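Below is a structure I'd like to ask you about.
For this depiction, one protein chain was excluded, whereas all remaining protein chains were kept in their positions.
Lettered A and B in written order, each chain numbered from 1.
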Amino acid sequence: MADVTFTVDGKQLTAPKGTLLIEACRKAGIEIPAFCYYPGLSLQGACRMCVVRVEKMPKLQTACTTPVADGMVVTTESPEIAQARKATIELLLGNHPLDCPVCDAGGECELQDMTFKYGAHQSQFVEIKNHREEQQWSPVVYFDRPRCILCYRCVRVCGEGMDVWALGIQNRGSGAVIAPNKQDHLECEECGMCIDICPVGALTSGTYRYKTRPWEMSHVSTVCTHCADGCKTTLGVRRADDGMEIVRGDNRDKSGFNNDFLCIKGRYAFDFASREDRITQPLLKQPDGQFKPATWDEALDFAGKQLREIRDTRGGKSIGVIGSTRITNEEAYLLQKFARTVLGTNNIDHHRTADYPSFLAALKAKGQKEASIRDFADAKAILVLGSDPTEQHPLLAWQIRNNVRNNQARLYAANHQDIKLRRQATGFLKIQQENYGALIAFLAGNEKTFEGNANAAGFREALRKEESIVIAFGSEYRGRDIEALIAFGAGFPNVKFACLGDYANSRGASDMGLLPDLLPGYVPVTGAGSFMQEYGAALPQTAGMDMVQMFDAAGRGELAALYVASADPVKRFGVDPAALKNTFLIVQDMFLTETAKLADVILPAANLYEKAGTATNTYGDLQLVKKAGDKAGVRSDFDLIVRLAGHMGHDIKSLVPFGKGLLADFGQSRGTQSGEADRHAVWLTAHQLELKASPFDPFAIFDEIQRLVPAYDLPRLDLMAGNDEHLKSDLVQIQTGATRRDLVLPSNDTLFTSGTLGEYSQMLHSVMESRKQSPAETAAD
Amino acid sequence: MAAENTTIFSPQLAARFDRLVTLYPVKRSALVPMLLYAQDEIGYISDAVVAEVAQRIGITELDVRNVVSYYSLMRTKPVGKYHVQVCTNISCMLRGGNELLHHCSQRLGIGHKQTTPDGLFSLEEVECIGACSWAPAVQVNYDYHENLTPESMDKVLDQYRAKASK
Partner (left out) sequence: MAYLTTHPDVVPVISFRFGKGAADIDRYLELDGYKSVRKCFEMEPDAIINEVKTSGLRGRGGAGFPAGMKWSFVPKESAKPKYILVNGDESEPGTCKDRLIFEHDPHSVIEGVLIAGLAVGAKMGFIYLRGEYRFLIEIMEKAVADAYQRGFLGKGIFGTKHDFEIVVQTGAGAYEVGEESALMESLEGKRGVPRIRPPFPAVAGLYGGPTIINNAETIATVPHIFRIGAKEYAALGTERNGGTRLFCLSGHLEKPGVYELPMGYNLKKMIYEVGGGIPNGKKLKAVVPGGSSTPVLLPEEIDIGMDFDQVAKAGSMLGSGGVVVLDETVCMVEFALRTIKFYQHESCGWCIPCREGTDWLKKSLTRLHMGGAVDKDIDQIKYIADNMLGRTFCPLGDAAAMPTAAFVKKFRKEFEDHLNGKGCPYHPAPDYELATV
């Protein structure tokens, strides 16, 4: 829309016509206070804090409901305005319990801040305050009614933002209260957005309340470790006896693509980290089958020696490595490098939840682009094929809902279930579970399966009118179906795609080459070319065993050793424990998982919240992972891999490019082609980066990743500043066909489960328990 | 509609509701009248009323409760057979509304928002009922009684008592 020019506090400003005054001012650095106004949610005009003086208007006007107009002259601070705001605060405080000393929000409360600013410091009222008891609405949501200032943010974010509509307003006047949907409790998605958005301490969280004062915490912004959407989260941590305890998760600073959004898992399910039963000492299995604590040296020595011996006697082919979808890119990269160069094996795999290789190959073949999660926030049209974003990709669902609500984006969805997002859909097509492939053929113009289906025809017709679209598809699509889908999508003048996988870094695991046939960046092991030079001649050149083949081999007694890093394949794949009887098993993990129980050596590992590095979400958005929590006695997977290599007698420098002395050789003596260190040093210099000083510095490996995987060669500074960077998907070096073995095993997680991590989250269990107890829904809702 | 067999309302009222939802551009417009007429028949807005009305209109029970709790004529607890609503707002107050309320309270032995043990009468002090020029005024259920004195109020109460024992 055309720009209009207006004056605020004597400054001339311009903004697009229709912009709300409060927004236009904020953009110009003029802060107007507000309780009820919240960007993206419907307007209320209820709190009257944002009043300003607009010339020619008889009364003060609310900046939150006034669109800017040409020639408008506005004053935002004056004695009159300050008095109006002060009076409003006085009125609020009149009935407010003023229990700030024991209030969770004390210190980060908008009411406190406003009181501080406008100086309503004298209590004008002597009357008895209206009091009501506090209520618990769910395991994670508490409501302290007297503190509520009725800004309706919670009601709106729950309804408009989450499409859950579990909060309402009951009674009227001074008796008006926020109320939950089931009279005395909530039945909802437990996302905690209501708590997060509450400007005061009226809604508090079951996991955080009365635990700490905000200023006693350190705040670390990192990436959520649950689903593959990779929300940015700020973890509040504080000192504990055995390290740093995470006490809170939110994204109040609204940085990152998720803005202030987090789902139940992101917001509360960090409690696995502080469980009592975490493994905090290396354990060695005794002949009697019991585990006995050992020192690090004992355990690593034992594991290293065994591994080396097996490699040297039975060959790398007899060893398998299983990586994880919840470790950093650096760890995944290092793990495959360790497998390939130290153990000499391509027997490496991880729990695959989406067919990224086929996806990226198909994209490359058609010259198409991958969508960032950000694209869903402003796409004109969105097509979701398969998957249930509300359950499995809460952020994606949130982006789509907001885009539909605020920008009138059109959503099309096809699914074999009545997914909740269909409420936002312009077109929804219910199909048979086996027809996902046929649907693409139909959309592309082949009538067969959907012949005579009017709904399908209408769906296709509507889609054909779209010129600019983003297509997201779930694990229902693999291999050839993905190829067909991309080919169909290429018919839109403007299109981007997203392949939906399941865990925090499942994309990174795949990109970093935790695959038996593909090196980092999807370079086939059979044509390792550049990697041969980088990793040295030892690199095995035939595809290794995949996850299933490894366990089959173990069952046949052909897998002499297996190294599992932060994964529980025995449970995920239902492996018969007997199969691993004759395999030397090293497991590094947080808990005594099904797999760990079978191990000969268990190494206590840290989780994603306790380490640094990078992670890639399923849309190819790369983000920085920062260390927030800490637990005495555990080490990161990175640390453990490096140490294991060391205890095997391997030269660490060839695994991790670190240390002094390398920079000195600028290629003058041996030429840049003659050694890996030189190549690395030259690259670092060209990128104005320094060589890392420690073999345990993940950024030493990140340097190598950026150098060797072109898609990851993104501006470093931006990333370090905490911004997400979209991978250069057109540079992925994919050369693989779409005929690979399909080993995708969807996790089928819901909002309340999250693989291994979920199993160890007490909070998630208590929420699921509470849902079982609540009476069945009546037909009415 | 589908609820026909399971409705908690009389056939007449159910039929009226079926028609009511068709009168407006949106079904939800029928909500306030529906709740009020349901209350007239059932006596108050029970959980079952909330559930059925929500279903008929196609909104959540929470939505219905939000609305119910807003309007002061709607109640979620039973009242007496004859609900005596005494206005004490300004015009009535000037002409003895407070005394009338006090009188009713004495006579019935109950206070504001209470019900006699026999369930016959309940008492409520209400806001202006639009009878200011004929103050003081009282509404018993929906019937207006105006220009009252304590003596004429007694007669009114007696009439209802007699009606009940018939």
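Methods note: a contact is a pair of C-beta atoms (placed from the backbone, for glycine too) under 8 Å apart; a residue touches a chain by one contact, two chains touch by 3 or more.
Note that the coordinates shown come from a computational prediction; the quantities given were computed from them, not determined experimentally.
Asks: Give the labels of the shown chains that the missing chain contacts, considering the complete complex.
Replies: Answer for the hidden chain's contacts among shown chains: A, B.
Asks: Looking at B:Val50, B:Val79 or B:Val126, which residue reaches the missing chain?
Replies: Residue touching the chain left out of view: B:Val126.
Asks: Please output the residues of subunit A touching the missing chain, sorted low to high.
Replies: 43-49, 51, 58-60, 65, 83-84, 87-88, 90-92, 94-95, 124-128, 130, 149-150, 169, 171-176
Asks: Name every residue on subunit B in touch with the hidden partner chain.
Replies: 23-33, 35-36, 57, 59, 66-67, 70-74, 88-91, 93-95, 98-99, 101-102, 105, 112, 125-135, 139, 142-144, 146
Here, only the chains that are shown with their structure count from here on.
Asks: Quick one: which bits of subunit B touch subunit A in the complex? Just the residue numbers, please.
Replies: 51-52, 54-55, 60-63, 65-66, 69-70
Asks: Help me check something: in the complex, which residues belonging to subunit A touch subunit B?
Replies: Of all residues in subunit A, those touching subunit B are 165-172, 179-181, 183, 778-781.
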